[in-house]
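Note that this complex is displayed minus one protein chain, with the remaining chains in position.
Note that the chains are named A and B in the order they appear, and that numbering of residues resets to 1 at the start of each chain.
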Amino acid sequence: MTLTVESIKPALALACPLLAALLILLSSRRPNLRESWTLIAGLFQFAIILSMGPVILLGKTVAFPFLTGVLPGVDFGLKVDAFGLIFAITSSFLWILVSVFSIGYMRTLKEHAQTRYYFCFALAIFGAVGVALSKNLMTLFIFYEILTISTYPLVAHEESPEALFAGRKYLAYLLTSGVFLLAAIALDYSITGTTDFNPGGHLTLASASRPFLMILFLLFLLGFMKAAYIPFHSWLPAAMVAPTPVSALLHAVAVVKAGVFGVVRIVCYVYGTNTMQELGLGVMLASLAAVTMIGASLFAIAQDNLKKRLAYSTISQLSYILFGVALLSPMGVTGAMLHIPLHGFMKITLFLCAGFILAASGKKNISEMAGIGRTMPVTMLAFTIGALGMCGAPPVAGFISKWYLGLGAIQSGQMIFLAILLIASLLDVVYFFPLIRTAFFETMPSQELLPGDRGKTVPVFPGKPQRLEASRSIYFLMFLPLSITALLSMLFCLFPNLFYILGLARVAVRDILGGL
Amino acid sequence: MTSFVEHLPILIIAISLFSALTILVVGWFNNRSCIFIFWLTLLAQFIMSLFILNHVLAYGPIHYWLGGWKPPWGIELVVDSLNAYILIILLFLSLACAIYSKSNIEHELPGKRVSFYTLFQLLIAGLCGVTLTGDIFNMFVFIEIFSISAYALIAARGKIALKASFTYLILGSIGTCFFLLGIGFLYSITGSLNLHDLSILLPPFYDNKVVKAAFVFFIVGLSIKMALFPFHTWLPDAHAFAPAEISAMLSGIMIEISTYVFIRVSFSVFTLEFLKLLPVFDILCWVAVAAILMGSVMAITQVNLKRMLAYSSVANMGYIMLAVGLSLSAVESPWGGLNPALMHIANHALMKGCLFLAAGAFIYKANLWNITEFRGLAKKMPYTCAAFVIAAISMIGIPPSVGFVSKLYIIMASIEIKNYFFVAVLLISSLLNLAYFWRVIETMYMKHEEGGRSSHGSHGTSEEIPLGMLIPILLLSSLCIVMGIVWLGKVPIPVLDQVNLMFGLGKVP
Partner (left out) sequence: MVEWLTAEISSKYNYWVSILLMLIGFYAIIAKDNLIKKIIGLSIFQTAIFLFYISLGVVRKGTAPIVSEEMILKGYAYVNPLPHVLILTAIVVAVATTAVALSLIIRLYEEYGTIEETEIIGAIKRKEADQDRPAF
């Protein structure tokens, strides 16, 4: 029996980014003030969200009723449960780090329209955390759409024809998916009279006919196109024209994770694992995820642009999460839930490294990065940590989630799933290790490398003249977050319960499936 | 108990007519003062309408007998929750447009201030009259009053607008003539013109061909007036080339008032039993669906922003009429009965009002008509563009805006009658909305003026419109969000429930 505690904390957590967004708009002429709002809001939000952890760990939920009875049986309320909190903690913590990075990145590259950038960023976090804390599908939908709209200006930030095209593609995919989601929610509501998330689901075989339920699931799946599964993935690599911090937070954490978060919600909290099992939807979802895991890895190998390669890696890794829930076994679901934050931390490390390399040296493509490991050793070390994590090698966090996923595959009794998991992990190695090899063991063909720079830990690079003007403190702003995330990626392997993550996942799985 | 509120309905019309005359006379001597007379009148009317709504909710409908003649002989003004609700929307939008018009008129219609305000006031008088009257012939007269003032106002800019106005005049007159013919048919059967009286006298004649013919004449006539597809051909030009505030009035409320007349005639005169005899409302749904798709697709092909918005109005009339068409069969609260239709009337007034006023602002500042010319506009007119974006997002139906709530309710109503085709159309249409609105937003925000990205990093010279024009735009756009949340909180639903109760729609408690 879960107890519900009424508290204003969820609303406060959401108010932080919203307030920050307004303040950012108001202080558009004073960059320092503007950016400090982001940081202050981020810290407050993280503190508030984390403070809900102990209560949730006791098996309770924190609710904030708001606009009750919008439709009969549907409130626009917030409700925090263990799974939602995992996502909220991840997004809000990484927002702080990425904001720090953004300041360095945006200033170094002298990007335009920074107010709009920070404003939309805050709004996007508002959307993402809102998705995490939603009580039901209807509330989730609202935040989901806010997330889509608010990230468009970030994707199209560069305002070049390429960026505009990517932005259009992004919107076309995601708002179309929003339409499917709305249709699915409305249908779900019309047959059950509720859209609440219940551990164990509110749809049963008695709710409607089998084909109806299966079509409905398909609609839901189309609705969460943010999960970037094949064949609806191409918006994600296209969106990589965005500034790197955007790609980092939004396209490794907030946006895509909102998609997989939604799918997990559907599988575990709307359909329930039993109904999924009876309808045979688990196998279907697992196959889709398997195709994506392997297909996206293959695509990734072919990419020369570092961010695009990371994007395909993200597509592949997101499907690990889908795969985990599709197994419908306690271990699998735990693995999936863990992979949401853990992959977030690791992928953000990778993206921040890519961004740092771009900001410091202007290099985008892997083929140009020969020998970069010697000029930027710490950065590339962080990158290596992230890459190892992606492959699931200890002592990086990715090992933990993959371990659980593997156990889940065994628990579900399908050895072929285990094989797929292993193949996919192998492919991760195939596309990450050549990169690391290039960075560390190949020498740069040109004379770009200045002799004095060899081996410096705080890198100052030759490049376009304006970049040299950037002071070390600004570099430090970029350097610090990526070191922290790399460090945390390692720490999570040793202390999986950092930020209560493992505990929360256990609580969530206990609610859904009745224990590990 | 007679309270002063019971005299307000006639007062609203009377001071409006009186103020039209006063503006004309006073404007002769001092043409600066007419705007203030206009504002004061509207403000007074708006406050009165609030009192009326309050009274209607508390004590039930207001009946006012003109000259003390008892109905059905005399003319009666009847205010129930339906027209009290419509009246507030009408006067609120008029007020916003009136504030906007002060600076805009000097630019768009130099030297025509007096005649403009006289006609504008007459337009409002006509619209109020249609809304408040309880007599069907009186309704016809008021329809003609607002139509004639609208013809003149549309033509105000001259040249191409003259042609637009002429087309509208011809079609509008045919529409009102059909309406008149319908009245004649009903009169020949019942010998009465009072709405309530008609509804009592008609039931024995429901099988009579004349009554059915009358209903068809009403539908056709009003469809022309409300620009329901395929009778929409006059609308795009008329709405595109009128002065900005008049476009906002035309799209935001005038065609909706025709919808109101349609609702009034269908439910108050013919009543539910009659409507259930004929499959008219089912056909209406399909026509509305065609309107939604046609309007949206045509909007995508437009280059001129105001024409695009006008086609979007055609689509939105489709939404409203679809909701009206569903009102018979969808009963569940809160989307049952007329709720979604009435809700969208209010929402469309907010959104389209804001969009047209913003479009007018672009013309005011830089004579920009075409979407392709909007490059980099967001830097020059940040507030107007932001308001435009919010309203456009509402039109697309992104939560928690008003457009989302309407869309949600209409979808729920369609699902309730198990017509998934309508659901699909509504969802597709929101994607089509996305297609045509995003083109504008993208050009405004993401594309740059020719001459490179010179203004990067610095703040471009702001060329924002005068405050008097900006305030209504910002007000309407913020209401697009605020009202969305208010609707979700179901604050105004009791009013709509009363309407449903009055017409016997929705779930019988």
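In this text, contacts are C-beta pairs under 8 Å (C-beta built on N, C-alpha and C of every residue); 3 or more make two chains touch, one makes a residue touch a chain.
These numbers were taken from a predicted model, which means no experiment stands behind them.
The chain we do not see here touches B in the full complex.
Contact with the chain not shown here comes from a single listed residue; of B:W65, B:F137 or B:F281, that residue is B:F137. Here one chain is not drawn; of B:G60, B:G158, B:P230 or B:G504, the residue touching it is B:G158.
When the missing chain is restored to the complex, the residue among B:L24, B:L66, B:C177 or B:M294 that touches it is B:C177. Within the set B:L77, B:I148 or B:I292, the residue that contacts the chain not displayed is B:I148.
Considering the whole complex, the residue from B:L169, B:M298, B:L338 or B:L488 that touches the absent chain is B:L169. Contact residues of chain B toward the unshown chain are 137, 140-141, 144, 147-148, 151-152, 155, 157-163, 165-166, 169-170, 173-174, 177, 180-181, 184, 187-188, 193, 240-241, 304, 367, 369-370.
The rule is short, and it goes like this: only the chains that are shown with their structure count from here on.
Chain A and chain B have centres, each the mean of its CA atoms, that are 44 Å apart. The residues of chain B lying in touch with chain A in their complex are 332-335, 393, 396, 398-400, 404, 407-408, 411-412, 415-416, 423-424, 427-428, 430-431, 434, 438, 442, 445-448, 453, 456-457, 459, 485, 488-490. Here chain A touches chain B in the complex through residues 29, 67, 69-72, 76, 110, 112-113, 141-142, 145-146, 148-149, 153, 156, 159, 163-164, 167-168, 171, 175-176, 179-180, 182-183, 186-187, 189-190, going by the rule given at the top.
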